[in-house]
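Got a structure here, written out as structure tokens. Questions coming.
The complex appears here minus one protein chain, its other protein chains still in place.
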Amino acid sequence: MTSLPPPPPPPPQGGPAGSPGLAKGDTMIEAKAATKWFGDLVAVSDVSFRIGAGVTALLGPNGAGKSTMLRMLSGQARPSRGEIHIVGGDPRTDPDVRRRIGIVPQQEAVFEALTALEFVTLSARLSELDDPTSAAIKALEIVELDTGDKRRLPTYSKGMRQRVKIAQCIVHEPDVVLLDEPLTGLDPRQRLAMVELFHTLGNDGMCVLISSHVLEEVERFGSNVLVIAKGRLAAQGDFHAIRALMSDRPLRVLVKAESARALAAALVANEAVLGVRLEDSATISVEAADGGAFGLAIAALAQQVGATLIEVRPLDDDLESVFKYLVNR
Amino acid sequence: MTDARIHDTGYRKFEGERRPVWWAILDLAKHGVQRVLGLKRKGKHKLLPFAIIVAAFLPAIVIVGLAVMNPFDDLSDRGPQFNDVSDVGPQLGEYFGFISLLVVLFVSFVSPEALCTDRRTGMLGLYLASPLTRDTYLLGRFAGLFAVIAFIASGPQLLILAATGFEGSGPDNVLGYLSEFARIVAAGFLVALLLTTVGMAISSLTARNGIASALIVITLMTLAAVTGALIEGGGVADEFAVFNVVGLAESVGRRIFGEPPHSDVGTEVLATPLVIFAALAWSTAAITFCRFRYQRIDVRQ
Amino acid sequence: MLMPMPLPPSAPIVTARGVTKAYGATSVLRDVEFDMSNGVTGLLGSNGAGKTTLIGLMLGLHRRDGGTLSVLGFDPEGDGSALRQRIGYSPEHHLLPPDVQAMDLVRHLTQLHGIEHLAATERASDALWQVGLGEERFRPIGTMSTGQRQRVKLASAFAHDPDLMILDEPTDGLDPMQRDDMLDLIGRIAGDFGIDVILTSHLLDEVERVCDHVVILGEGRVTRSTTLSDLVSVDDRLDVELHGDASAVGTMLHSVGFEVAVDGVRLAIGRGTASPEISLLDAVRDAIVASSASLYRLEAQRRTLTDVYLELG
Partner (left out) sequence: MRLTRPRPPIKELYRLLWRMQITRGRLIGLGVLGSITILIALLGRGADDVNDAALGAVAGYGLGVVAAISAVWVATSTLGNLVEDGLLVYLWTKPTDRWLIPIAALAASLSVLAMVVLVPVSIAAAVTEVDGLVTATIAAVTLSLAAYSSLFVALGLAFRRALWWGLAYILIWENVIARVGSGTARFSILSYGQSIIARAADTEPRTGLRSSAASWIVPIVVTVAGMVFATRRLDRAEID
């Protein structure tokens, strides 16, 4: 493939920060050796992690156990072994914990007999809010839906339904928000708006966990990821940091330059470089052992041989490459 | 980028001639038969349809067995009532009445299986994106359902006809056989037409198989019970019996075989032309309704 | 039976002129005009922009209220049946009958498109091998994953050797590896198989990867119809990313007159008021060397399809 990955957008302002109520860095979701099997099928195996406020993306190939993991976190499924703690309690049995969780399930279905406001008000009422209607109006305003819409939900488009589902999830201002594939079926503009909303929630101190397999969107969530592959936790943390830990894999860089041949010759001699390949008269692909040393060398070498650098592009640093490396390991 | 390339060896253009649309209709009919009988699928899908078919054929099979073993030679001296096979089983014209409940059950299973399943599994959208149209789709589905329903409604009688011929108690000559055969086919055709179209019309109401099945059973049973009750005690005109679909289907067989109307159906008072006309009218109305529904169904694409 | 006239290679696959469609009082398509030519065409637009309705019109499933539409030389309204025999269609939903074997489904749909039983068997088997389901072809579809179902739909869309394939969200629900495979396959179908493809997708990255042309719909109108290379262009601004703080390099370039925006380790650099004699690329290289910075990334800013799409409003 020859096209370029999109430049990652600037990280959200402020990044994951603590809310007034919760100390920064407090663990809000904790899995302790959580395992789930259905008969002979092990869906999730011995997964442990802790996450706090902010947006975290839950990644993994289809069938790797993402949905099962989310269902355990929301209490919908009981771990076969191990424990799940949400804000310190058990989401299956403790009503006080359930009150602090909001979920967006994967299924598209909504209550077809209701209007958007009725659905969200119901959710608020079931969360035992004192003033469910005004909470519902507020939540619908956050997702930018018309609060006075008298139409029932079947007339709503996919994107509008998805926003209704998000409104019912946040109406009671939960501490933990679990979203299973919330962007499926949304068009680019709707997705952008959703991603912004997730960041706002994360910045407000909620712990937002989003499963997705659309990596171009995940990069916009920020860089905090949990990667599940083959039912096991493959990686956790900032994906740039994860990339840095993947030291058994050399860095591949594509360099385009005028006088590429001379630059290639200079690169071969550099000790930070493992291999050089001239793709065509203007393109070199380089394998580097050490990204930092190579970065220092490339501009200097180009200056020495009088080569104009047109493009320097690391090939494996995007989330997709990290993801593929982790799940194919 | 390198200029290495992996050549694809698999894809071939289709050079043959493409068949016209009526082949697609036939394919759909054939597929429909396979679908409703659970062929090419796991055993559990075959269980229900074949259980009903076996039950419907069972009396005929017993009769055939008797014909083969021919026990009546020993019994004939006990009285004229044990002369041949036709004295133990139901008459050919009565046979449908004998198994009508089973046929209704069968219809309530196969029509939703053919129509509702396509709507629920999104197949209807794929069919309409093929050379089929809504009307040709319905025609193909009708043909498949008609074939299996006609099979269960007239197959046992054909079996008996064959058996009586084997035993020698059937019609006297070839012409007699042909005429009996024609009656069975004609009766089977009308009964199957009536039940297939009504089953399809009710199935067009909902995309859920279970609900459609329940609706078919409840509707047919309720029509029978209500028309019966109204005519017996309500003083309603006897012609009201045309609303009893199952009764009509039973009568069709008897009338075609020229047998005296059975006493407990409610349709015995109707003139034969009215019975046939009513059956055709029901079918026409049901087809029209079904087409009307399918013009309006929102297809998932 | 109707055989379509073989089209000259340059003739548009689809031509729409003034196509309008309304449901009751709701206008869905208004005066839609475009030409789609050979290759892979992306049909884009937000939810509710009228994509589904347009696909329905191209398949001849609805009547249009006005305008002319020609697909493969047919009018879908008059010759829908003959036209659909030459089209392969893969719907957006993943439903499919769960208890039917993939092979039976694909063969059945192939037969419906006018191919006799034996040839259909052969072609269905071929198609399933092509999409990588050869070993799996006798499995009931209900036991298959989303990715496998997407491939079954794709196989059934080209098994009857159509002239045009219409794929509605063919990568929906796929994970990154599956999406790569699917895009490669679509590229192969258009390239090696010589079948023209129209696809819809919400993921503009992949449209950019696989499509030659795009038609963008907005509120029932065509807001853009063009080749992808005309749409996505390279800017004269540079994006630079360093290992470490970029402010030193930024200050250096700014002092020569370049327009610089620094964001942590990143720089966005434009010509600004710098003298035209100074090469921007060389100036950046030299500034990096001068401040002993470690270069991580350097490339021209690109206008991606996402940018264009969002600009169209």
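The letters A, B and C name the chains in turn, as written, and every chain counts its residues from 1.
Convention: contacts are C-beta pairs under 8 Å (C-beta built on N, C-alpha and C of every residue); 3 or more make two chains touch, one makes a residue touch a chain.
Note that the structure is predicted; figures quoted are calculated from it, not measured.
Trainee: For the chain that was dropped from the view, give me its touching partners among the shown chains.
Mentor: For the complete complex, the undisplayed chain touches A, B.
Trainee: Using the touch definition from the top, which of B:L26, B:L159, B:A186 or B:A214 touches the missing chain?
Mentor: Per the contact definition at the top, the residue touching the missing chain is B:A214.
Trainee: Of the residues A:D40, A:D130 or A:D280, which one touches the chain left out of the display?
Mentor: A:D130
Trainee: What residue numbers in subunit B mark contact with the hidden partner chain?
Mentor: Those residues of subunit B that touch the unshown chain are 205, 210-211, 213-215, 217-218, 222, 225-226, 229-230, 232-234.
Trainee: On subunit A, what residues meet the omitted chain?
Mentor: Those residues of subunit A that touch the unshown chain are 71, 74-78, 91, 95-96, 98-99, 101, 103, 105, 107, 109-114, 122-123, 125-128, 130, 168.
As a convention for this text, only the chains that are shown with their structure count from here on.
Trainee: If I average the Cα coordinates per chain and compare with the overall Cα mean, which chain comes out closest?
Mentor: Per-chain C-alpha centroids ranked by distance to the global centroid put C first.
Trainee: Taking the mean of the C-alpha atoms as each chain's centre, how many Å separate subunit A from subunit B?
Mentor: Whole-Å distance between the two chain centres: 56.
Trainee: Any idea how many Å lie between the Cα centroids of subunit B and subunit C?
Mentor: Chain centres of subunit B and subunit C, defined by C-alpha means, are spaced 48 Å apart.
Trainee: So the centre of each chain is just the mean of its C-alpha atoms; given that, what is the distance between subunit A and subunit C in Å?
Mentor: 24
Trainee: Which bits of subunit C are touching subunit B when the two form their complex?
Mentor: 1, 52, 55-56, 59, 61, 80-82, 84-85, 87, 89, 91-93, 95-101, 104, 108-109, 111-116, 119, 123, 126, 129-130, 140, 156, 160-161, 168, 188, 192-194
Trainee: Taking the complex as given, what residues does subunit B use to touch subunit C?
Mentor: Result: residues 7-8, 10-14, 16, 18-21, 23-24, 27-28, 31, 40-42, 45, 117, 120-123, 125-133, 136, 299-301 of subunit B touch subunit C.
Trainee: Residue numbers of subunit A touching subunit C in their complex, please.
Mentor: Against subunit C, subunit A makes touches at 1, 3-7, 10, 60-63, 157-159, 184-192, 213-216, 291-293, 295-296, 298-300, 302-303, 308-314, 320, 323-324, 327-328.
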